[in-house]
Structures are given as structure tokens and as C-alpha cells.
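Report on the following structure.
Apart from one protein chain that is not included, each protein chain of the complex appears where it belongs.
Here the chain labels run A and B in written order, and each chain numbers its own residues starting at 1.
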Amino acid sequence: MSEAEIKNLEEIFESRIARDEKIEPKDWMPEKYRKTHIRQMSQHAHSEIIGMLPEGNWITRAPSLRRKVALLAKVQDEGGHGLYLYSACETLGISRDELFEQLHSGKAKYSSIFNYPTVTWADMGAIGWLVDGAAIINQVPLCNTSYGPYARAMVRVCKEESFHQRQGFEIMLKLCQGSPEQKEMAQDALNRWWWPSLMMLGPTDDKSVHTEQSMKWKLKRKTNDELRQQFIDQTVPQAEVLGITVPDPDLKWNEEKGQYDFGEIDWDEFWQVVKGHGPCNKERMTARVSAWEEGEWVRDAAMAYADKKDKKNVAKAS
Amino acid sequence: MKKNWPLWEIFVRSKNGLEHRHFGSLHATDAEMALENARDVYTRRNEGVSIWVVESKYITASNPQENGELFEPAQDKIYRHPTFYELPDELKHM
Partner (left out) sequence: MKDSHLVKYILGIADNALILGQRLGELCGHGPTLETDIALTNMSLDLLGQTRNYYQYVAKISGDDSTEDDIAFLRTERQYLNVLLVEQPNQHFGYVIARQFYFDVFHYLLLEKLQASTDENLAAIAKKSIKEVSYHQRFSSDWIKRLGDGTSESHNKIQTAINDLWAYTDELFEVTEDDSHIVNIGIGVDVSELKAEYYSKVSEVLKESTLEIPDNKYFKKGGKIGIHSEHMGYILADLQYMQRTYPKMKW
């Protein structure tokens, strides 16, 4: 294809997206669109899979049977969501094994929030309430993104995830209605998870490298700063219902703007964690890599067994 | 030995009377395992009463670059649709 032809195809492609047409796997697409989508979808999938670990940490210690099954089901959902997203990624011609390889070698990123430790039961509440809350804000607009398989996966993810945030809030509520010790546990969790949750919505707009292109392709409908503001505005009143305090002395309602003003985010901490020096980066990666490596003989066995069975069937048929 | 589990496409009938619909894909070593995995992955919330699995490599897809010749010729055959035909207003049902 000549350069002019490619340019023409690109124009047709961009105008299709502008008309809100969906792009499907076999459609022609610019290489950059493909690459960007593989990057974003796989990052999203990796985040789901790594995200199983901090919460999985509490499955065996959940304080009641009801909480135990609900938490198990939630962590399992995250595995399912990772699976849907890897599948969507695979429609772009990359295998799940290659994607795992990128994750395990440290080439691919995942959401930094999962590099923080879950140290008390209240963290199960805070993660559900805050982290899933922030995730939903990010994800709902993606149900309408331009790439068909991604949009469809996100519809399923959002539908299933609707119980996750409620579960988290309910855990917090029970703690806040409980003994002083329990309420203190809830406050402590909010203190630790508040700022990382704000960081989760990404660097400020002036530092964000992908925003403009991503907006065009509907990988993003709002900027990081807009999403963050939305998250804060909807979460602060929820903290008031719980009766616990958001750990930001500068947080106050701005009547004029109709939104909350909030304090400075410690971006040094954010970049430190992103670069691999957060509290649990190593632990998370070790857990994933060893699950994969220790599973190799199992995967190989199942494949070998299927091949043998196949051969037997062929022999029988001939 | 390095051989990845193949990819399968999963179709689920959500209740009798409805068609099987494409739900997504997953990895499995054979059809039996694909069925089991599909049950565990795609029907956790009571979404299905029947599952079909097809190994992805056996699906032949039309080429979108041929969409012009494949699908556009049907666009102007409006006489295939009931709205093409003019009927008097008095006639309530047909």
C-alpha cells in the first residue's frame, strides 16, 4: 500500500469512529490504534488479575461466612473480568501467553493501587468502596468505546461489577455502626486508601501523555482531572454517611464551582509505586509469576492428554 | 514442550426459546474442557441453559474489505420489506 492509500484509509477510519461506528477485529485499522488498544486492554486485564491478590489475602480470614462467600465471589469475578479482557485483546492478534509474558517480565503495567498492602479487614471495605468506585468511573464510559470487543467486554464487566462497590460500602457501614474499635479500623482504612484511590485516576491532565488520541478513539471520554473531580464529589458525601473523615485538611465545598476543592496529591509517591518501588510490587509479581510457572506442568499435561485423545479418535475413525 | 491451550468461542442460550448468542471466548485443551470452562466462566450468574463451543480456528469470517460487494447490493432491494407496499389507511392489519 502506498502512503497516500494508507492516509486515505486512515481518514475513512477516523470518520467512522467520529460517526460512532464500532470497529471490529477484522476491519482495517491503523497500526497505532491496534497497539494502543492492546496496551490499554491488556493493562486493564493485568490490573484485574493482580487485583485478585490483595483481596485474596483475606479470603481465608473473612470474619463471617456471609462475608467469606461474598469476597470469594468478588475476587473470582475479577479473574473473570481479566479473562474477558484478555479475550478481547486476543482479537487483535496477540495471545494470552504473550500478554502474560509482558506482565511477568515487567514490560506491561497494571494499576498501581494493587501494590498497596491489605492490612486489616476494613481494607476489604475500603477497596470495594473506593477502588471499585474509582474503577467504575473509569469503566462505564468504556462500554461505549470504539473497539467492539472491548466495549462488549466492558458491558459485561460493568454489569457484574455493580455489586462490588456495594459490598465494599456495606463492609464499611457495618464497621462504622459497630464498636469504637471497628470504626477506628474503618477510619484507618480510609486514611490509607484515599490518596492512592485519587492517584488511580491517573496523572494530572498536563502530565498525561495519551489523553488526546485516546479521546478521539473513545478510549477515554473525560480527562483524568475531570474523572478525579467526579470521584471526589460523589465519594465525600458517602464518607459523611459513614461518619468518617476524608484525610485531606484542604478538602472543602466550593459553592461557586459546585464541586469540592481538594489538597495536593503526592505525585512523587505515585511515580515511585509506578516505577516498581511501592510497598508490594515485588510480592504481587512473585505471586503471579510463581502461579504461572508452577502451573506449567499442569497446562502441558492437559494439552498432551488432549493430543493423545485426538490421535486415538483419528485412529478409530480411519 | 510449549504448546498453548487453543482458543474457543462460546455461545450460550440464556433460556429456551432464544437462540444461542456469542458470549465471548476462553482457552481449553478440548471440547469437553471448553464446555466445563464455559460453564464456570460464563454462566456463574445463571445466564444459561445450553452452551455451544467451537474452536476459534474453525470459524471462517467474511472479509470486511469485501463488504461492498457482499452486503451493499441488498441495501436497495427495498421491495423485500413490508413498508415498500402502499396500503389504504382503512386497512388496520395486514
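Before moving on, here are some points about what is shown:
Here is the rule we use: a residue touches a chain if its C-beta (ideal position, glycine included) is under 8 Å from a C-beta of that chain, and two chains touch if they have at least 3 such contacts.
Remember, it's a predicted structure, so these values are computed and weren't measured experimentally.
Interface note: of A:Lys22, A:Lys68, A:Lys109 or A:Lys222, the residue touching the hidden chain in the full complex is A:Lys68. Touching residues on chain A toward the chain that is not drawn are 49, 52-53, 56, 59-69, 72-73, 75-76, 79-80, 82-83, 86, 121, 171, 174-175, 177-179, 181-182, 287, 290-292, 294-306, 308. Listed for chain B, the residues touching the missing chain in the whole complex are 1, 5, 26-29, 32-33, 36-37, 39-41, 44.
Assume only the chains that are shown with their structure count from here on.
Chain A meets chain B in the complex at residues 24, 26-28, 76-77, 80, 83-84, 87, 90, 95-97, 152-153, 156, 160, 299-300, 302-306, 309-310. Residues 1, 3-5, 7, 24-27, 29-30, 33, 41, 44-45, 61, 63-65 of chain B are the ones touching chain A in the complex.
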